[in-house]
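Here the complex is missing a single protein chain, while all its other protein chains stay put.
By letter and in written order, the chains are A and B; residue numbering begins at 1 in each of them.
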Amino acid sequence: MSLQVSELRVHYRTLRGDVRALDGMSFELGDGEILGLVGESGCGKSTLGKSLIRMDGRMRHVGGRVVLDGRELPIADDRAMNDFRFKEVSLIPQYAMSALNPTRKIRRMVGELLRSRGAALDAAELERRMDQVGLPREVLDRYPIELSGGMKQRMVMVISTLLDPSLLIADEVTSALDVSTQKAVARALLGFRDSGYVKSMIFVTHDIALTHHIADTIMVMYAGRLAEKAPADALVKAPRHPYTRLLVDSLPEVGVRYAERRLEGIAGSPPSLLDPPPGCRFRARCPLAGDECAEEPPVAEVAPGHHVACWKA
Amino acid sequence: MTTIQEAVPRERAAVRREALYFAVRNGKLMTGLTIVLALLLLGLIGPLFVAAAPNEYSVKAMSPPTGEHWFGTTTFGQDIFAQFVHGLRATFAVGVVGGGIAAVIGMVVGFVAGYVGGLVDEVLNMLTNIVLVIPSLAVLLIVNAYLGIRSVAVQGLFIGLTQWPWAARAIRAQTFSLRTREFVDLARMSGSGTGRIIAREIAPNMSSYLFMTFILLFGGSVLIASSLDFIGLGPTEGVSLGLMLQNANQWSALQLGMWWWFVPPGAAITAIVGALYVANVGLDEVFNPKLRET
Partner (left out) sequence: MMLRLDHVTKVFRIGAFGGRTVTAVKDVSFDVAPGEVVSLIGESGSGKSTLGRLILGLSRATGGTITFDGRPARAGKDYYRDVQGIFQDPFSSFNPVFKADRVFAMIKESYHPGVPEGEWAERVRTALRDVRLNPDQVLGKFPHQLSGGQLQRLLIARALLLEIRLLVADEITSMLDASTRIDVLNLLAELKTRGLGVLYITHDLSLGNYLAERTIVLREGAVVEMGPTGDVFGDPLHPYTRELLSAVPRLHEDWADAEDPGTCLYHERGASGGLLEAAPGHLVACARSKTC
């Protein structure tokens, strides 16, 4: 197991109280595994991605452990995490555009970044990886503003994996891109895993269809908790949690005629995480909810590798 | 039915009522305004209770504060409290007139250039830049040489006419970014005209910014007035806080240890500008509903 997260709790401090963005998340990530992390906005998926690498000032680690390659990550200690960032855990942020310093040419920026981490720039390796994601070498002598969105995203991808981190977190990296560019970026991510530049990857997205094409395993979060985690195919074709089922059923697809048949969304909205209700958090919106749902459902393994937190699964 | 009437009220009155509700509950705004108003009040009614004319000489020179002379006297025996309250008046007047005129011109030019854009923007922008690069002190020197500045109001007017360009530029830039926001398009599609969109969509989003602009223009006018006073181009009669500071400096009050001469005018200028700044932070919270809750 390359990554083990157990009972992780992270709260956001606000003046109205603590928002329980992550409320007891446990999961594992194997070597060479790509985990797709999906959920609605506010479900805690971005918080999870962030807590594994850098907590911002309002976030507070309340409980739980994160173990990467047998070593515990000091996620609450911003300074101690510096030893892990970039070398062990790396992040591709959502807006790569803002991650690049606009006043530096890319080659110089890469050099400075590596030096700050005490590593030398291996130019040949850098160029080889750029070839792999389809970036021309001239890109190195340009300013970030001269690159298109997809190129910036791929450049950041190359830079953030230069030191072969064990875990890569890709946070909504394709959301701002066009479909054709999205495909190229997604394939580049796959290539990085296959070439062993990163051992495992967490791909945070709101797009189930897309993550199905890259991820080995998909984990669905709802209101700060795990709802379902299963091999990608199983999750899409035979979801067990009612939330996952409704979510998958609400996705329109190209090539299907919808003249007579209308899809349906999920009525209602997720509960406030400021003071979440007891029991199953999906209960208020769930068509199957019964009395037992007043009690919190444990995460159970219903089939090999298929975990569901639902009494009805 | 009553709940609905509350929910869809006539908007302008409602916004005002609501802003007022939060305004009176905002500590920063209230503190700032209280200080400014207290000083303003002192300037307005103070002179009524002071028998001595501000520049009248007396035999008690260089006296520290006493029961008779609350703020002491100058090297020439002038009563500093009398100077102070009269000076406050003049300072507020020049700040309000200068800052007000500059703010109005700056807003009109900035809003129109930023919202209408195109050729209008190019022309207004050129005009702004021309006025911006003209050294205003030199202009004021020339104007004074030909016309002579007799009153505080005229001094304020000329200061206002030369101070607006940077405000116009700042407001133009803000307007520029706001007009691409979709609520402006929505207002257009609700049948609102240009004037109404500027006044009711764009300006309310910048209200604290506009107030801040006014504060800075106010402060700037006070400082320019002081500079003019210093080189002998101030109002030929009367007294201002700037003039007091200048006199204190000229007659070596600091070196002679006459702190009572320069502390009151210096503290008053600092208090006015500082209190306005605090009020501005409070106003930001009042107008921005997102800040209210936290």
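Here are some notes:
Simple rule for what comes next: a contact is a pair of C-beta atoms (placed from the backbone, for glycine too) under 8 Å apart; a residue touches a chain by one contact, two chains touch by 3 or more.
None of these values were measured; they are calculated from a predicted model.
Screening A:9, A:85, A:117 or A:183 for touch with the missing chain picks out A:183. The chain not shown here is touched by just one of A:209, A:238 or A:274, and that residue is A:209.
Not every partner is drawn; the one left out touches chain B at residues 1, 3-11, 14-15, 122, 181-183, 185-192, 201, 204-205, 207, 287-290. Mapped onto chain A, the interface with the missing chain covers residues 40-41, 149, 178-180, 182-183, 186, 206-210, 212-213, 236-237, 246-248, 250-258, 262-266, 269.
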